[in-house]
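All protein chains of the complex are present and in place, except for one that has been dropped.
Entry: chain A
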Amino acid sequence: MAGKVKWVTDIEKSVLINNFEKRGWVQVTENEDWNFYWMSVQTIRNVFSVETGYRLSDDQIVNHFPNHYELTRKDLMVKNIKRYRKELEKEGSPLAEKDENGKYLYLDFVPVTYMLPADYNLFVEEFRKSPSSTWIMKPCGKAQGKGIFLINKLSQIKKWSRDSKTSSFVTQSTKEAYVISLYINNPLLIGGRKFDLRLYVLVSTYRPLRCYMYKLGFCRFCTVKYTPSTSELDNMFVHLTNVAIQKHGEDYNHIHGGKWTVSNLRLYLESTRGKEVTSKLFDEIHWIIVQSLKAVAPVMNNDKHCFECYGYDIIIDDKLKPWLIEVNASPSLTSSTANDRILKYNLINDTLNIAVPNGEIPDCKWNKSPPKEVLGNYEILYDEELAQGDGADRELRSRQGQSLGPKGGRSRDSGRTVLTTWK
């Protein structure tokens, strides 16, 4: 029983390695007996693949779910959410309620999205309804803002139209598959700049769903003033908030890295917009994260050896509505500033405390219910077992230390009574 945890990783990042070493864990190689493997997404594919995969034993834990891509690939995420909505609609759930324009009241948190080339014709139909709109093209399998561009004319994506007719593109299309989404051209601006939110969410099990939200998320600001002007549609410094992109801008600052804490955002919004709308915004953000997890829970391989720490990207528009942009399976562990390094170090630390209790050799048969004291900067976002056990009120309270039951309840009463029953 007593023995040091043996760890492996194929991601050479100090925030990881320092955390393993400070626990006195022992580094081993992948071929030896290991207990904990922090792997890249390529490696998880191999571990669980039908041909090369191997059985994990009870004392082995990995940091990804086998088919995490159901949530973290842009096209699959949208597919799963659409499916989830339709299912709720079919069972007559009040969550799937729509307004007079046919828009979902509570589940409209992903911008209108189509897969290309498969949905090309559907997309064209939608595009023609509002021809002055801007759309954003994103390759399904890439990260860090690579390959993304904006369009406002059909001619700019003509090459995807030819492909939909030919069957030989079936295999090729997974490489060149794109999603095209309605671009949110009215983002909330602060100091005239566009920003997005990066929030970390830890999932320890999908069925029952148990997830935690890291309290210390951050905003990533563009270095250039935002303008929706069509002449600047290809200026990525205006539109894409990825640090990988912004850090090449002329005005990038290495001291603060263009990042703001979520608590700064909250202070700013409460001071300038008021407490109710700010609380409502943050409640909605929590809501959409939980809904996205619920949407993929049925199709997720809920392997007991797995946990996962996701990087959620959220954009807030100028009506203070949050939109889910994407979910990252391997959020960057590179640190762009000193504060960043501290944040990511603590993130890994708190994650390990929850995933590997007491820092001891894991037993994946445990109930995955860590005591409150080890949560660190995480707070329970949603615990399906608790929610089902004691009713809605208890779950709301367990959700976060701050805007507790009574406050949370009040903001829900304004026409959204459904949200008090997160089941």
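Throughout what follows, a contact is a pair of C-beta atoms (placed from the backbone, for glycine too) under 8 Å apart; a residue touches a chain by one contact, two chains touch by 3 or more; residues count from 1.
Please note the rule applied: contacts and distances are computed from a predicted model.
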Note = Out of "TBC1 domain family member 19 isoform X3", "Serine palmitoyltransferase small subunit B", "EIPR1 protein" or "ribose-phosphate diphosphokinase", the chain not pictured bears the UniProt name "TBC1 domain family member 19 isoform X3"
Note = Out of A:R83, A:K275 or A:R341, only one touches the absent chain, namely A:K275
Task = May I ask which residue of A:S40, A:S93, A:N302 or A:N339 touches the chain that does not appear here?
result = A:N339
Key: In chain A, positions touching the absent partner   = 190-193, 221, 224-225, 250-251, 253, 255-256, 258-261, 263-264, 267-268, 270-272, 274-275, 278, 339, 401-402, 406-407
